[in-house]
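Note that this complex is displayed minus one protein chain, with the remaining chains in position.
A, B and C are the chain letters, set down in written order, and residue numbers restart from 1 in every chain.
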Amino acid sequence: MPKTTSRETISLALTGSGGAGMLTAGDLLLRAAARNGLYGLLTRSVGPQIRGGESAALLRIAHYPLETHDDAFHVLFAADWKNFDRFAGEIHLDEDVLVIMDEHAREVPETVENTTGEVCRLPLQATAKRTGGRVNMVGVGFLGRLLGMTPDELAAVIRWFFSRKGRERFIESSIAAMKAGFDLAAPHVKTGALLAPPSAKERAAAKNRWLMSGNQAVAMGFLQAGGRFVAGYPITPATDMLEWLGPRLPKFGGALVQAEDELAAINMVLGASWGGVPAMTATSGPGLSLMAEGIGLGVAAEIPALIVDVQRIGPSTGIPTKSEQGDLNLALHAAHGDAPHLVLAPDCVTDCIRTTAWALHLAEKLQCPAIVLSDQKLGQMHSIIDAINLPPWKARRKLRERCEGDYARYRITPDGVSPMALPGVPGCMHTVDGLEHAENALPSSRVEDHAAQLDKRRRKLFRMEDWPDEEMAHWAEVQGGGEVAVLTWGSAAGPAREAVRMAAEEGLHARHISMRLLFPPQKKRLSRLLDGVKRLVVVEQTHSGQFYHYLKSWFDLPEVVISCRRPGPRPITPRQVLRALREACRISEHESERVCQ
Amino acid sequence: MPKTTSRETISLALTGSGGAGMLTAGDLLLRAAARNGLYGLLTRSVGPQIRGGESAALLRIAHYPLETHDDAFHVLFAADWKNFDRFAGEIHLDEDVLVIMDEHAREVPETVENTTGEVCRLPLQATAKRTGGRVNMVGVGFLGRLLGMTPDELAAVIRWFFSRKGRERFIESSIAAMKAGFDLAAPHVKTGALLAPPSAKERAAAKNRWLMSGNQAVAMGFLQAGGRFVAGYPITPATDMLEWLGPRLPKFGGALVQAEDELAAINMVLGASWGGVPAMTATSGPGLSLMAEGIGLGVAAEIPALIVDVQRIGPSTGIPTKSEQGDLNLALHAAHGDAPHLVLAPDCVTDCIRTTAWALHLAEKLQCPAIVLSDQKLGQMHSIIDAINLPPWKARRKLRERCEGDYARYRITPDGVSPMALPGVPGCMHTVDGLEHAENALPSSRVEDHAAQLDKRRRKLFRMEDWPDEEMAHWAEVQGGGEVAVLTWGSAAGPAREAVRMAAEEGLHARHISMRLLFPPQKKRLSRLLDGVKRLVVVEQTHSGQFYHYLKSWFDLPEVVISCRRPGPRPITPRQVLRALREACRISEHESERVCQ
Amino acid sequence: MTEQTPHKPAEYKSGVHPVWCPGCGDYGVLAAITRALAPMGLPREKVAVVSGIGCSGRIPAYLATYGFHGLHGRALPVATGLKLARPELTVIAAGGDGDIYSIGSAHFVHACRRNPDITLIVMDNRVYGMTKGQPSPTSEPDFATPLQPEGPDMPPVNGPLLALASGASFVARGFSGHPDELADIIRAAIAHPGFALVEVLSPCPTFRPEQTHWKRQVQAGALQPAGSIGEAMAQVLAAPELSTGIVWKARRHLPHAVTEKPADAEALMQDLLAGFAP
Partner (left out) sequence: MTEQTPHKPAEYKSGVHPVWCPGCGDYGVLAAITRALAPMGLPREKVAVVSGIGCSGRIPAYLATYGFHGLHGRALPVATGLKLARPELTVIAAGGDGDIYSIGSAHFVHACRRNPDITLIVMDNRVYGMTKGQPSPTSEPDFATPLQPEGPDMPPVNGPLLALASGASFVARGFSGHPDELADIIRAAIAHPGFALVEVLSPCPTFRPEQTHWKRQVQAGALQPAGSIGEAMAQVLAAPELSTGIVWKARRHLPHAVTEKPADAEALMQDLLAGFAP
């Protein structure tokens, strides 16, 4: 049981085998927390079974906004232990963990056997049976009480959940089971709930919160910026983004196509976008690999396109349901030849809205494909976030509206961007080409044309270094200060931000930089953010240190650079980063380029 | 006309429009030179026309082995000027150039108009007409004489060329035209031929020479190492390698499949190789992009495979018939996830045999895909090379020949290589997988299995750093010495080697390092080769400096690093590298990381 | 503001000089397209021609319409995306036998099924022209080349048959040496609301010199609109392989497209946001 009986944040793991409904229980608790004005997040870990396999709901609730899981779980509620070892590695138990299990459960896993925490064997199944409900609802009641929720609050979310056609009949038995679970928890809340109760102010704020996944947030960002065409091929963990858009896009006058494969998807996107409609595809690693050639065409023919890669564990088919940041290399270098393009990454669920909108805006402005690297963690994390104003960025292209025989699609311009005439504009007819071309778009193999077009395509991106700071404010975010810095991209920002806060509490002052625009490299901008930094810790969820190597290849870095990396599926945690930070403060300047893993 | 009337090397450009047969003329002259014991090389530059478009044969002959074109052409023989400007940028004329053109030719290109050299208007077409031959044969005679060849020698190659079924009837008229051309050249050889005549010793050496293209050499390397299965899809400039293998592979008991696309080709290769037959595909940039996913599967499932990429100009369809080194980024980073694999590059035509054989050997030994990066220049360059002993490397896998229920395909071993049981071996049955797996090859999403397999797949490659030097001797080649070094990969080695020799003649001592094994990075080995180097010039044929950035990301480099790059189709020339070398010697140490273009 | 129409066929040409060899069948295809478009009075800027890579793939730049010269094999997805984004445009996809029936064959099958309102012109010369003479999916089994010294030794792809089996709603074959008949077929294909395959026998005198005899062998009009898909298939199987004509026409739904007047996006966004309230 957690030492402090009333905490600012608490982490709960709910596990069980097929049909135990642990994911539903997690969902309900998260929603109840949201309604109470708390923050929280929920991720799920599932086994290989297509349906009915074991699953874990990993829940964290707090009084402050959350972007990541904690290092350890304070409560483990296990409906059963079937195949628990499949994700035991992802569920690190706090030393004071409270384990709730069924009185009759057998084969208790080693990690639990050996825990220094408290293991309670309770009549979970019996209680479910007695009330006519299911064991997950017993869990909702039990855990809800630990979290300081009332039976009414819990009953309300249960009612909400089952108020869908044909499921109302489960409401009463579920509430009965929940209440019985609530009662079972009594001995554990003698000194109060494990989480500090929300204040009235907090409760009032509940109406300004959204419960959203990163995949939904990306879709929102796309719609907000004016995206209206989507082509995609199902792939875990991007499919749910396509499925969310499926019924919604037509309302915006948009269209979504389920393509026959990813090659078709990216080429459909290029076709639609060439027609003037801002367009996107969403995929995961294997799909990104297949899109490499299409992305290169987008670069050469200068066609905007948004490619969202919700990264999963690679290489190859890898571990489709789990998270890693291993597609960075491919995203940066996709496509043969010198094919510079935009690469961006949102760094939290809320930011998925913003960075996606900005990416579409940039792709359209610069007439270039933009790859947005999300990941399974961000994409499928259900998170309670503060409602925000939707970002201002819109898809707007430099267009040519009429021509008098003088049109050159690939005109060399100072900023590298050439006004685009859309099909339908009289007098500007031309043929865009993936062959190298002259300014007038006709194929050319001349030395001069190739050089000029390469220069232009590079220039339009690299000029971003010179854009006014206001326009580029979103490129990265810095927090804290001091001579030690943590640099992250994408979802690694969450644990890093928390680590920097924890470090500050220890009196260790560090700064955190989260990079959202990964390519083109903002060398001068990063140097400014790193001003005064002597030791840099590069944190990422890869095995090979892809981000670290990318940084070395393009940026000027402080003398001591520590690569702190970990492959999936065990998430990067705040304390892992904190340890790296502590170490960075200790090591001598001669030990540059250390690797901590 | 060249200042020294008799030189050690001379460069000739032959240009003409459709059907002028300039490529044939170049071929014949090259062959005649080879028979005389001279060295030489021939590249061709063609226009976009499918057949009958303008073309240029670029020929260089010398008394020493050649790997590259010279900076400038000493003789330009133009059958006509049609569309000459399409490749004018690739043909830099010497200031003392001798231009031979038809007396009636009109619209002389600007570069020629303005030359300080000598322009001779001769009755080329009329002579051809008179003799009943074609203008290219007039050229063979004319240029052959400039090169110091005799009419008999030239007649012999003409006879050889037309001695194919149905073409004998062209022999006599062609010889007549050649002789007339020979006569036309009389005024230009008053003080002797432009090239020093070959000695008797040189002539005797002719029988130890091969006339070979890089694509043929790659195919030879593949066959030599035991390659027996090829799947490919036609693409310029790799098609001729497949076409060369087509009739020859079956004689070796091998098979070649023309696949429906590149996705099929790479997967067929994986299937054949999993069956135990060393296998390859050959492609160019667009095909490599399409193979990204398959390469990743080869990494994850640990299947040897050879992927030869004969690079052409990108991005996208680019300039299919011309050369660049722009696929390096993709080759290094192909495939999503952490997917380490071998990347090698031959550095001259001869080396195409060796590096390809070594690559297949390594792929098989390490059970990993190997990408071999050739390019259009190397691949389609016809070159007179010294006959060599075929390299010793063979495809040999660590096999498991029998099992007793104890077989684990992905057993964790110290060197990361697990013995492979081929289908057909009793008792070792298992299913290989692109999903992350446990040692027994069954899918696993456990933290520990993923980490162990990632470690193993990386380890087997990165251990190469610790291999004995003898085994790794081919990884790079160093020549020269001093504090300034030029570092190249692939075909950029040719001009760099020549530049270092030229520099030495100026008293400027520099070393040249040609890297053949690009990945895994040989950090310690490169450091040793760079020992004492203060200034490093990185030479490559790209626009963005892909090699330069790759070096920065993985290697420890000297304080001053100069990126010297140039996109195609203008080749990197010895003098361009020499200029960079000279500059490197002048600049101060504070100006690190300069870019010369 | 659109262009004044009608134009003469020649005005649909861009004036760019083709890279094609003398005598190439693709000249006839180019001519036929212009002759198909002219009488339809289509403003040139409202027509977009999307192609892949191959000799055939060069055709867009020779037309005075909009054009997209994309990747080998991917003309159909690009054309589909374009048509769904801009349904008011006339979208033509063009490619070679390798482009469409080999590397692009998945897209071909699925475009037939999906039925976007696109006209696909396959310039079939039974060879990979651009890469200089390898067998294509329509090459004869005994077409010997270095890459396949004994010939492909397998049945050629029958484009119309594959289209019918895949559910195409308009299937025809023409001959580039009969540009008037071909123009009529292309015009009917463009007029057809849905996906239309026009396979064109388009000789490659350079790598298939024997195809210059096609002129004498082609059976114009031997294919006739069938009453059922089964009948159409039977006809395609039975007819001599150089038969031309329209063999199948049917009505089918079109896929959903982007609508011209998008709804009030702001209000819709607010609706969506409301859905995220806990």
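Some observations on this one:
As a working rule, a contact is a pair of C-beta atoms (placed from the backbone, for glycine too) under 8 Å apart; a residue touches a chain by one contact, two chains touch by 3 or more.
This is a predicted model, so every value here is computed, not measured.
Taking the complete complex into account, the chain left out of view touches A, B, C.
Here one chain is not drawn; of A:317, A:445, A:542 or A:573, the residue touching it is A:317.
Between the chain not shown and the residues B:105, B:119, B:412 or B:442, the one that touches is B:442. Within the full complex, the residue among C:41, C:155 or C:227 touching the omitted chain is C:155. Which of B:122, B:212 or B:557 touches the hidden chain is settled by the complete complex: it is B:212.
Within the set B:84, B:142, B:182 or B:274, the residue that contacts the chain not displayed is B:274. Checked against the full complex, the candidates B:78, B:288, B:384 or B:510 give a single residue touching the omitted chain, namely B:384.
Although one chain is not shown, part of chain B still touches it, namely residues 31, 34-35, 206-207, 209-212, 216, 220, 223-224, 226, 228-229, 231, 248, 250-255, 257, 259-261, 263-277, 279, 293-294, 297, 301, 384, 387, 390, 402, 423-435, 441-443. Take chain C: the residues that touch the chain left off the picture are 102-106, 109-110, 113-115, 137, 150, 153-155, 157-158, 161-162, 164-167, 229-230, 233-234, 237-238, 252-253, 255-256. What chain A contributes to its contact with the hidden chain is residues 48-53, 233-236, 239, 242-244, 246-247, 250, 256, 258, 260-262, 286, 316-317.
Note that only the chains that are shown with their structure count from here on.
The chain pair with more C-beta contacts between its two chains, of A-C and B-C, is A-C. One finds 43 Å separating the Cα centroids of chain A and chain B. Here the spacing of chain A and chain C, counted between their Cα centres, is 42 Å.
Annotation for chain B: residues touching 2 or more other chains are 48, 286, 316-317. Residue positions of chain C with contacts to 2 or more other chains are 69, 71, 73.
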